[in-house]
Structure formats: structure tokens, C-alpha cells
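Here we show just some of the chains, and they stay where they sit in the whole.
Each chain carries a letter (A, B and C) given by its place in the written order, and its residues are counted from 1.
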Amino acid sequence: METAELQEKIFAYMEKMKGKKKLKEKDVIKALAEETTEAPDAVKKALRGMIDVGRLMYSYGGGASSVEIPSEEYLREKGLIK
Amino acid sequence: MALPKRQTDIGPPKYDQFIPPVIKKNYGKWKYHEVLTGGTMVHVAESGDTLHTVRVASPRILSTETIRDICDMAERYCEGYLRFTTRNNVEFLVSDKSKMEPLLKELKEKKYSVGGIGPRISNIVHTQGWVHCHSACTDASGMVKAIMDDVYDYFTTKELPNKVRLAVACCVNMCGAVHCSDIAVVAVHRKVPTINHELVTKVCEIPTTVASCPTSAIRPNPKEKTVTINEEKCMYCGNCFTVCPPIDIHKPDEDGVAIVVGGKIGSLRTSPKFSKLAIPFFYNEPPRWPKVVAAVRNILETYAKNAKKHERVGEWIERIGWESFFKLTGIEFTFQHIDDFTFARDTFRTSAAFKY
Amino acid sequence: MSGKYKTPLLDELEKGPWPSFVTEIKKAAKKSPMADDELGQLEKSYRTKRGYWKHGGIVGVLGYGGGVIGRYSSLPEEFPGIAHFHTVRINQTSGFFYTAEALKMICDIWDKYGSGLTNMHGSTGDLVLLGTTTENLEAIFAEYSSRGWDLGGSGSAMRTPSCCVGPGRCEWSNIDTLDITYTLTQEFQDELHRPAFPYKFKIKTAGCAVDCVAAIARADLSIIGTWKGNIQIDQAEVKKYADAGMNIQAEIVEMCPTNCMSYNGTLKINDAECSRCMHCIAKMTKALRSGKEKGATLLVGSKAPIVVGSLLSWVIVPFIKVDAPYTELKDMIRKMIGWWDDTAKPRERIGEVIEAEGMRSFLEAIGVPAQPQQVKEPRKDPFFFWEESDFQK
């Protein structure tokens, strides 16, 4: 699968799960590896690509880290949107 | 002005750029050291080279101004080389012995405190407290200052039977190594947290909150989308607050600190030990916590008077028995001293032999 | 711009001989309104006996999941300078060695973007910069990283490894603590910056059992240098200690935990019985040197008391060679982390998981056999498990 396509699927999954459960990076990798039959490492790489450009982001709360869709505020702060 | 280009995953710079030539040359080939004074020592290499160290107290919270001043001195006397210790002191690494005197002189003039080497008290390991942490149940820096002012002689000159490691934890998360210190202060709550239910519903994950409680005191209330706390079971650890801040654990008038003793880290002579409860509670008395300071001094001096040379606090107590520790220090033994956590069983006395 | 606040309580803490953190904050406050508001809020905490900090809000630099701790005053109107007051964790050098030049550079940048206050160092080991705003984070990162300094860890990730001064200035170091720490920090860059673990994972390395970095008490993996072979004795130096007034019988022989020493003019050690506790070597450093075959003991699991009570690390690998490029060590760590990552519930440290799952499960996963060195004593109650593989023997 093309990286871009995989990333779309990741994003779709993240949107679906938004507000339902805090996802660890590992949860995302597991879910998508299952859904797409891609190797976990490939999913991880695609995910990292998204995080590096601010399409997704790491979050921290309650003592644990998770992956989330960034807020507008965050994107603005990072200069990714105006 | 344009920012320089960021780099990622480069890690820290390699240590070898920061070590003085005498270390580079004698790396891993030190032969012995000698403690010269309470705050100076010399390491001698197999080659015969020497490296003098001057250890200087630090409040750990350092302004850039002070760091620059320290750096200036390092440049004057140490070719710019210095280090920090694992207990947050500053160490001047003096390759040229003749620089020792002027360095010590300048330090003295500037009122830096030289000490912490040998069988003495060194800096108190501590963390953020009210200075920076949302979890803090006392202030760490202030308590440290108050205690160190009081036991100052044991940092600079006076000897003890062995090193005495002090620590302050500003909450039971214990970001220092309080759980294995000779004498330590740990801040504790004593009341069940109050719940702001509306906010809980908004900002907290109920399952995580429920799971956070070590004693299973928290039950979900799915109807109201919040939680309830079983008061009987809550031991005020504040873990729920960490995962769900609207469960407020802070009660300024009932919060305070406990004193624990007898821990150690090294494997010398006896195995590493956890610290055990000595005094269950003192109210927070900022700015100088006089009762806490007095209690620490009492334990310290009782140890100094009674321990054998090289015995750590915990080794001394284990030799004489805890019943004697309480007698000698005059500390009251209470129900709080008796363990009721997971491993309580192993702390109950299972022998007909004990001291009165 | 400083001096906005009267601080009668904190002023008390400028008295006395020990260096005062209040003085430090005041120094910073001369230049930074953030530091001044910090001072003001702290005075209020001293008055009311409670802190005024909130966590929450997601702060960090693009692509990383850690290295910055978001912190906000809960009284932003009263203390606007610390409405944001995040800390930035910078990876320290191995052994906390610095040059004045490097430190000054760090200060310059920090004065530009932050409060001018630092912690030298944080308890995990990072160089902690205390207090900046969200909008400054990317700039701070660009400035430091372009100069060769990276962020440390936070969140559910590998944390900044740390170590004792080791071969840099200690005659007892059995392993190259500085190089091991540097190498592991480099090896786990991804794990350090992108939190993908169930919870934090800390590594600390001490050159010997004296453990000057408290590895055994506050690292998920504690690497402690040790040796095989006989302790080397210089009898002439022993004599000098005796001549200088050391009571060798009381201070050394009787304090040896294994009773393997004897002394009558010459010092003898029955090395087969020695547990390498370091007492005699530490107290007679000129006379005794550790054995010649060097390596380390790997211990796993220590942590602070929340949730299951404090843990000290447990001996897992009694002796392992640790020489550059540390391939065996790295493999072992990856296996440990792999098992933990597969097995843990969220916010469960590796020690807690080993306890919950049983030591066997962990040892089998990392390929280490059962050895008496791993326990203080064998189990007492006769409730033990058998697996099919045990019956095939």
C-alpha cells in the first residue's frame, strides 16, 4: 500500500476514535496493521510521517502519552495554519 | 531574525568534549583518592597525575547569572571544566594544584559553601514543590534550605559515622530517591479528596480514574458520568488527582509531611534498604518548618552519638532494633507506623525475642 | 522590572549559610518578569500553604512527544507572567561534565526565551530549564538542537539515561559508565522522543556497587559494574592504614558481610565467599583493587511507591560483559522492553509487570535461565507452577 493511502486510513481511524478512547501509538499501529495487513513497522513509519508534519501529534495527560489529531490552536502555534 | 535549522534525534553531545585533558589521559586509570577537607579531594592516577576536586553546594534552582559566575571561576581555575554531581552539587575540576588556593579563596569571598565530601551530609535530593509542580503537597526548596542551614556544619566540616543522605519529596510520587534515604521528608495528605463532579464529567476518563486508585477506593458512577470515593479505603495518595485533576487532594490545613529513615542505596556491607516511617506527621510550617528541622536534627544526632564508625543510619537502627530507635530518639510509636499496605505481613514481628 | 512583590516569608529563606533558591529566583527576576511572577506566586503558596499549578494542555515540539512539561498557573490573572510556565528538559552530558563555554551558550539562549531559571539537574538527569511559554518552544528547540543539544524524555517513553562519574574520575569503576550512557541514549533516540511505551522507562548506570547514581532505586534498568576474580591486595598499603590508626579488625574485617576476610598483620580474603559489596575497597582504597575480569550486573524494576509500593531493582543477569559496541547489552534491553511493551497495561512499569506475570515469564522471554543470584531466598509456600516443558526433562 502507498504510504499516502495508509496515512489516510490512519487518519480516518483517528477521526473515528476521537473522543472515545485515548490511543497509544501502539494501539494505532495494532489496529491499522490488522485493518490493512501492512507490517506494524510500515504503519509506524507512516504514523511518524504524519506526526513529523503535524497531521497528528503526541499528547500527554493523566500520566500517560497518547496520539491525537491536533487542535487548531496547536497548528496555529506551530505555524502550520494561519 | 531567522531561527537556525532544527535537528532531531541527535541526542546529547558526546561527553568527551567536556572532560579536561587530565581525565582524557587517565580515563579509567585512576588509582586512589584522598579526601583533603570536607569539600576537597584529590584523585591520583596510575600515571601519577592528580586531579583536585572542589565541591560546592548548589540550591539546584540556579539562575543563569549564578551559572555564569560559576563558569567564570571554572575558566579562571579549571581551564573551563566543571561538572555537577548526582546530588546536584557543583564540582570544580582542578588540574593544576596551584589553582586550588585561589579558587577556594574566591569561593569563600563569594560565600559559596564548600563541602559534602566524605562521611558528611551532602546536598538534599529534592524536586519541584510549590515552585513548579501541580502535585506538590509542600515546598521542597524551602524545606531543604531550612534543614541545610541547620545541619550546615555537617556539610562543611563535622564528620558523621558515615555519609548521611537526606531527601525531600514534595508528594508521594517521590521524584527523588526518598524511598531509600538515610533521613527523608515526604509530603502527605491526610484527607479524602473532594470531587468536582461537573469537571470530572468533562475532563476525566472514568476507567483510567477508577484504575488509578491503588486501594480500589474509587467506583464509577456511570449514571452521573463521574466517580465516588469510598472514604474507608482511601489512603490519600493523590494518584487519582494526577490522572483527573478535578479530584482535589489538596487540603492546606491538613496537609503536611512525614519523616522516614534508614534507607540506603549502595550494596556495601548490607543490602540497599527502603526508608521506614519514623514520624507520621508535621503540619506545613513555612517558611522554615521548625519542627521538621528539629526532628531531623534529633535523629541525626542520636545516630551520630550511637552508631559505629561506617554504619549508615539504617544499619545502626537494624543493629539496635527499631524498638530501641524509638526509645533513643524519644519518638512516639503510633498506629500509622504499623504497615497496612500490601506487604504489611512481612513487617509484623514473628519472634518472641525483642527489646522492651 | 523585578521587585513587583513583597516577599516577607521567602525573604526568611535568604538568611542562613546554605545557598538560597530565593536569591536565585530574585536574581532571575531582575531580568525576567516570568521569574518575578514565579516569586510572587510562591510567596502566596507560602502564605496559604498550597501550590497553584495546573497541568493539562498539550505542549511540545513538532514531531516529538516529550521533553517539555506543560505547566500553567491556576491564577493567571494574578500572575500573568507565569500563565504559561513550561519546563524544557535538555539531555545532559554523560556524567554531567560541561565546559564553561557550553554552559554559557545554554544560559544565553535561555535568557532569551525563558525565565532564566534552571535546575542543574532534574532528578532523572536532564538539564531542566524552568519556565517558558508555548510559543517559544519551537525556537528554543531550534536554537539548542542546531548547536548539538537535544531534548530529554517525558511521558510514556524512554527517559534520559544517566550515570555516575565512573572512569571519568573514580578508581572503582568497572565499566565505562559515561560511554554506555552516551551510547544507549543515542541508540534509543526514537524511543526517547516518541512515547510509544506503556509508561516511562529509565536506565541508570553505576560503575560499581557503591551506586553513586542511585540506579538500584530509581531506574527500570539498573546497570551496575562488577567483576570476577580476586580482589588485589597491596599489603604495604594495608600496613599504612593500620599505622595511620585504622582499626582494620573492627572497621573492615568485622564489617565484611560475608565474613570472608581475616587480618593479623596481613589481610586475607577468601574471594570465593566475597559478594563484592565494595565495603573494604571503599574504605581502603589505596590497598585494595577489584578483580580483573570486568562486567556488569543487570537489575530491573525499581520505582517510586505509586501504585504498588516502592520497588528496588531485582537482579536479572548476574554478570554480563559490557564492552563497546555493547551489542549484547543493547539486544538484552530491546528484549526486556519488547516483553514489557507486549505485556503491560497502560501506566504499568516493568517491575510491576514482572511481579504480576511472574519472574519466569520475563526470564523466558529474554532468554535468561533461573539462577540463585536472582533471589534472596527461594520461595517458601509449596504452591508452584509447572509447565509442559518441565515434564519433558
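The definition used in the following text is that a residue touches a chain if its C-beta (ideal position, glycine included) is under 8 Å from a C-beta of that chain, and two chains touch if they have at least 3 such contacts.
Since the structure is predicted, the reported quantities are computational estimates derived from the model, not experimental observations.
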item: Stoichiometry of the full complex in this file, by chain label; value: A x1, B x2, C x2
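Rule of thumb we're sticking to: only the chains that are shown with their structure count from here on.
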item: A-B or B-C, whichever has more C-beta pairs in contact; value: B-C
item: Averaged-CA centre spacing for the pair subunit C and subunit A, given as whole angstrom; value: 31
item: Intercentroid distance (Cα basis), subunit B paired with subunit A, Å; value: 39
item: Between subunit B and subunit C, centroid-to-centroid distance (C-alpha), Å; value: 13
item: Contacts with 2+ other chains: residues of subunit B; value: 208, 212
item: Touching two or more other chains - residues of subunit A; value: 61, 63-64
item: Of all residues in subunit C, those that touch subunit B in their complex; value: 9-10, 12-13, 15-25, 27-28, 35, 38, 42, 45-56, 61, 63-64, 71, 85, 87, 91-104, 106-108, 110-111, 116-121, 123, 130-131, 138-139, 141-143, 145-150, 162, 164-165, 167-171, 173, 176, 178-179, 182, 185-186, 189-190, 193, 209-214, 216-218, 250-251, 255-257, 275, 277-279, 282-283, 285-286, 304-310, 312, 346-347, 376
item: Subunit C contact footprint on subunit A (complex, rising order); value: 24-26, 48, 51-54, 57-61, 63-65, 68, 71, 74, 77-79
item: Touch list for subunit B against partner subunit C, complex; value: 3-15, 17-19, 23, 27-28, 30-33, 43, 51, 53, 57-68, 70-72, 74-75, 80-86, 88, 90, 93, 111-113, 125, 127, 129-136, 139, 141-142, 144-146, 148-149, 152, 155, 172-177, 179-180, 203, 208, 211-212, 214, 237, 239, 245, 250, 252-253, 255, 265-272, 274, 284, 286-288, 308-310, 341-343
